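To start, I am sharing the structure in question, which I have written as structure tokens.
Removed from the display is one protein chain of the complex; every other protein chain stays in position.
For reference, chains read A and B in written order, and residue numbers begin at 1 within each chain.
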Amino acid sequence: MTPWGEIAVAILLLASGIVVLIAALGLWRLQDFFTRMHAPALASTLAAWLVTFASIIHFSTRANEPDLHVWLIIIVLSITAPVTTIVLARAALFRRRRAGDELPPPLERQRY
Amino acid sequence: MSNLLSWSITLTLILFVLAISLGLLRLLRGPTAQDRVLALDFIYVVGMLIMLTLAIRYDSSMYFEGAFLMVLFGFVSSVAMAKFLLRGEVIE
Partner (left out) sequence: MNRLLPSPLTSAGLLVLWLLLSRSFTPGQILLGILLAVAMPLLMLPLRPAAGPMRHPVVLTRLVFRVGGDVVLSALEVARGVIFSHRRLPRSAFVVIPLELRDEHALAALAMITAVIPGTVWSELAPDRSAVLMHVFDLADEADFIHQFKTRYEFPLKEVFE
């Protein structure tokens, strides 16, 4: 394995660790639920991409052939993560409207 | 495995574990049920990232399968819990 490949893998991994830590910080520190919802998206997009690129570089330089298998994780993750986010956002809207919080009213038919 | 790479992997794993403990704090503190589901989903994703990092550490592609299963199980469980919060039942 070339040392350049190793340096790239190390940098990508450390960057993803920092991004995940920032996401966790956001999850812990932000005040409102809907504001907090944006923080975990960092982990499932940017951090996951960085780790995947690191592992593609690592296994491709080690085996001397491109290893495309890891791409599947990015693809599956970018299909599943939005579904979780959307369903959770709808659940939160429903529950908080029922609890009487100050939120925008449900969208009506033919408002525009 | 050179010194540089193994140290950076150890440091990355420490950062991931710190992130998971912050997520656990949010999971325990709440305050609402949707906050807990969000925190659990986040912990699943970070667990998946730990699996991928371990795959590099131990040079074994067996960890990919584990990571894949974690993505799928995390997705199914988070959606099921969110659906439960939305309607009070998982399967309509």
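The criterion applied here is as follows: contacts are C-beta pairs under 8 Å (C-beta built on N, C-alpha and C of every residue); 3 or more make two chains touch, one makes a residue touch a chain.
Bear in mind that the values here come from a model prediction, so they are computed numbers and not experimental data.
By the touch rule given at the top, the unshown chain touches A in the complete complex.
Contact residues of chain A toward the unshown chain are 19, 22-23, 25-26, 29-32, 34-35, 37-39, 41-42, 45-46, 49, 68-69, 71-72, 78-79, 81-83, 85-86, 89-90, 93, 103-104, 106-112.
Rule of thumb we're sticking to: only the chains that are shown with their structure count from here on.
The distance from the centre of chain A to the centre of chain B, with each centre set as the mean of the Cα atoms, comes to 11 Å.
Chain contact summary for the complex, chain A toward chain B: residues 3, 6-7, 9-11, 13-14, 16-18, 20-21, 23-25, 27-28, 33, 36-37, 39-40, 43-44, 47-48, 51-52, 54-55, 58-59, 62, 69-70, 72-73, 76-77, 80-81, 83-84, 87-88, 90-92, 94-96. On the side of chain B, the complex with chain A involves touching residues 2, 4-5, 8-9, 11-16, 18-20, 22-23, 25-26, 32-35, 37-39, 41-42, 45-46, 48-49, 52-53, 55-56, 59, 61, 64, 67-68, 71-72, 74-75, 78-79, 82-83, 85-86.
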